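We show some of the complex, not the whole, and keep each chain where it was.
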């Protein structure tokens, strides 16, 4: 692992309560390390079960040079495979998502089942064994409807994450939802800065006027005043839970947070974004359940829709932020929901965050950058950074 | 040569009958090795004598950062020079092709003869010796009208290639042809994948509907049924030869192949692409003579035109495919031939191949790629790969 010795040296410069050394954010070497080592050693959020709703539906997850097919089989099982033909390596699925009865390589028509088995290959030598040339699998876990994949040969434990998240988001039944809108947005910043940006609302007062009118300024890492009445309401609805906050050694946070200013959902005007409610809700309810995972996702469950975010690095200063809005599978576009209305709040917020992450990246690339102190309100940023450093050191060990 | 030790290690992972390790196709390091070492150790096809038909005609051949001027002198000799002024190094020929009485650097007007000698340089010190500042030459061989260059100080042998090719293509007399159309097409793939794509027709049935209607599906590496009648016809015309197939240690293949479906030439409809026949042909004839060389060219000689292809890498995933269509020098555009008609078949085929090579490259860049087995019909792909591995090892030794 000597190629990444400079990374090990940089990791030693980590300072408690401070940002990382600049090279870890901006250098080509750190990007190579993240893409080839660190991010391959952990579970990554890819999509929901609603993104591959029916047998034959596939969804391509890409990270740097890697491309992985997530596909639902005829047996309804969701599996993941490397997107590379076992013949001469061509990419098999060329669209980001689609539906196919079988997975056929467009180059020489080698054909695989939805379970990855090689079904047909012309003109091969007599000793060619089809059974040895199925698609290479990638580890996959279904966490209450959220699909996580891991590129490691021996994925780390995920059981507690699975238990905690499944329990709380189960009521929203992701299997009964469909994807209403999907935005793929490229930010000009390192993925870790996009994550840091997500983990604090210290910049919200000035930076996100639309967002705070609906969410208020508490909750995302700030101490929210404890609202006993709210908790009583939630208990009555059966949706009251203790905060789960990155339990020791784990990488998930779950919190139910009240919305602000009478909003009943995370929409640009606080009004319902979809008329068909989801989960246990019969009437609009003024809170949302939020889930955050290290190192690349966050999700908000409202009474009328779910919005889910994944980050994937493309290059040292290019990151894809994918946002999907899910509604009830029976909701009708133009009748029950308007795609532009449902997406407006986070679309505006994502653009603002893209700008902040970009100027953060640019400033760090400067030789005059020095590791700076996190504010009190930036505790969850520090949690992310600490996770990154620990996972990186473990991956290098 | 320690900089390229990782390449030597990768070359050791070569598997008989299988594709190369992925890094050899897609990495920056492999591209640097190919451009700076491997491709500088071998002969490369550049153009035909028809591309520099008259004294003063020049043709610029580029490969990665390198630029070479191929120019015909007043003595009718074709020579090659590095495209860099001996004063401060500026590029001398800025257009891809042209005609000039002398080669003059546009920066400070240093002026060279077509034979590379420095003729004029103002304001030089008294001890300046013009004779020592002629253009630096590059090795060049004229192989029956095909121009090959070699950037090595001691180019490898070429005599048998010269003898074999010259004998068979001599009847087409490239000196009496002219360039009717030239296409420079950039493919988004490593040059070795573009070569591999060229060396098999396993992908033709589905991938090249236009091409197979004219060429049939045999011949390009597939076993063609032996057609005794054809061979008799060719013998009568004096154009019958044994197949030359990469003789031991050499890098050329020559085959006459029958066309399909009544086609008399390699045109989109199988009909004559030029009314003025070439070579010994008085009437349309239903075969073509094909020449392939390692590592970067192939050529088809028809009764009415010649089409010639060269590959040059531009970057790890960028390759220039240059296709030239040559016709009789007396043929008149718009009367004897239509440029769009003559180019249509291979233009369509090149585009299709560009797509295949691109998805092949993308899939190999994936960490899930594994070296895969060549099909029986891919023997010539394996020949190319074996040549590449052997030449690379030799260049590193």
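Note that the chains are named A and B in the order they appear, and that numbering of residues resets to 1 at the start of each chain.
As a working rule, a residue touches a chain if its C-beta (ideal position, glycine included) is under 8 Å from a C-beta of that chain, and two chains touch if they have at least 3 such contacts.
Keep in mind the model is a prediction, meaning the values are calculated, not measured.
Since every chain shares one sequence and 2 appear in place, tell me the total number of copies in the complex.
If we count all chains in the complex, we get 3 identical copies.
Rule of thumb we're sticking to: only the chains that are shown with their structure count from here on.
What is the distance in Å between the mean C-alpha positions of subunit A and subunit B?
Computed from C-alpha means, the inter-chain centre distance equals 47 Å.
Spell out the part of subunit B that touches subunit A in their complex, as residue ranges.
17, 19, 22, 26, 196, 202-203, 206-207, 356, 359-360, 362-370, 372-378
Contact residues on subunit A for subunit B in the complex?
By the definition above, subunit A touches subunit B via 36, 40, 65-68, 81-92, 94, 106-109, 121-125, 128, 133, 136, 138, 151.
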